[in-house]
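All protein chains but one are shown at their positions in the complex.
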C-alpha cells in the first residue's frame, strides 16, 4: 500500500454469496470498482467527471487472488491505490481486509486512457496528478 | 401462454445460487431478459435492431412470483409472450418451467416505447406486428 | 412510509448502468436487499442473526416500478419499512429517492418465514417485534 491509499467499507450482500456460503468470486470486481471510484473521488476527480471531460478508463486486465473465504454480512474494507502510472495507462491495486485486519484478497485492474472516439490518448494532467501523489 | 409463446432454455449458474442453495431472486430478471430477447429475435425483430431503428423499450415495471426453489445446474425453460400491447407500451409475461414441467416462477415486465431523445412515442409498425401475432 | 422507516444511502456503480446510460432494472433488487438488511440491523436483529436462530426469509414476490432514470454515480437513498406482517409472512416496502428528494422507484418484496427444514413456520417473537414497531 502507498501513502495515499484510500480505504472504503464494503458490506457483503446475500446475493454476493454462493452455496459454498462464501462470497462468489464474481462479487469482487464490484468491490474493486467501489475502491477505485472512492480513490478518485477522495482525490478530487470522480470518475464521472473524467468521463464528462471526454476521457474513459476501461479495464484492460483484471486479476484477483482469493486468499480466505468471505462470508455473508462480513464488513470488509477495501484498500485501493494506483501503481504503474504511464502516459496512457495505469494500474489500481487492491487489498481486501476483514475486521481483524486479515488480508482476504488482493488484486489489480489495469486501465488505458481513451478519448470519446475510442483512441488511446495521453491522460489529462488532472488525472496524472491524482495518480502520482 | 398464447399461441406465439417462445420457449428458451436456461441453465442455472453457480453464481446465481445463494447460501440457501436456491437461485437468488436477483437472478430471475436475467432469465426474463433472455426470454424476451429470444421472443423478439424469433419473430424477426431482435431488440438490437429496434434500437438501431431509434427505439428503446426500457422496463418500467417488474414483477416476479417465486413459486418453487430453483437449484444449481437446473435446466429450466422460460416461456415468454407479449400481452397488453398499447400504442406506446407493452407487457411481456414469463413462465419458468423445470424439466418436469412444473411452474417454478411467473412474472411480467412492463415497457414503454421511447425515441432517441427519451420521449414516449408510438411504437413502430414492425414491433406492433410481432407483439400482436 | 411509516414511523420506523430506515433510510440507507446507495451509490450507483458503473456496472449497474446499461447502454441507455440508466441503471439497469436488474440493479434494483440489490438496493432493496441493502434497505431491508439495514432495516433489520438498525432494529436490532440483523438477518444473519435470524438465520443463526434457524429462520429464513426467502423472497416469494418482487415488484418494482421504475419511475425516473437513475444515472451512474447518483447518490440515492432507499427508504425501507415492513408492511402486511402476518404469522409467517411479511412484506417490505421500498422507496428510492435521489438527492432532490424525487421518488425514482417504488417496490416491495414479499417473504415467508421458513425453518431449517424448509417448512413455513410462525415467525419468532423477536422478528415480529421489529416488524410491528
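To keep things simple, chains are lettered A, B and C as they appear, and every chain counts its residues starting from 1.
Please note the rule applied: a contact is a pair of C-beta atoms (placed from the backbone, for glycine too) under 8 Å apart; a residue touches a chain by one contact, two chains touch by 3 or more.
Since this is a predicted model, take the numbers as computed values, not measurements.
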item: Hidden-chain contact residue, picked from the options A:22, A:39, A:72 or A:94; value: A:22
item: Residue of A:30, A:43 or A:126 touching the missing chain in the full complex; value: A:30
item: Sole residue of B:6, B:20, B:34 or B:97 that reaches the chain not shown, by the stated touch rule; value: B:34
item: Option touching the unshown chain, where B:48, B:68 or B:86 are the choices; value: B:48
item: Where the unshown chain meets subunit B, residue by residue; value: 11, 13-15, 29-30, 33-34, 37, 46-48, 72-73
item: Residues in subunit A touching the chain absent from view; value: 20, 22, 25-26, 28-30, 33, 56, 58-66, 69, 109, 118
item: Residues from subunit C at the interface with the omitted partner, ascending; value: 14-15, 17-19, 21, 24, 26, 72
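Note that in this section only the chains that are shown with their structure count from here on.
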item: Homomeric contact subunit A-subunit C: same or different residue positions, threshold half; value: same
item: Chain closest to the assembly centre - both centres taken as Cα means; value: C
item: Maximum inter-chain contact count - chain pair; value: B-C
item: Distance between the centres, which are taken as Cα means, of subunit C and subunit B, whole angstrom; value: 23
item: Subunit A and subunit C, separation of their C-alpha mean positions in angstrom; value: 27
item: For subunit A, residues contacting two or more additional chains; value: 14-15, 72
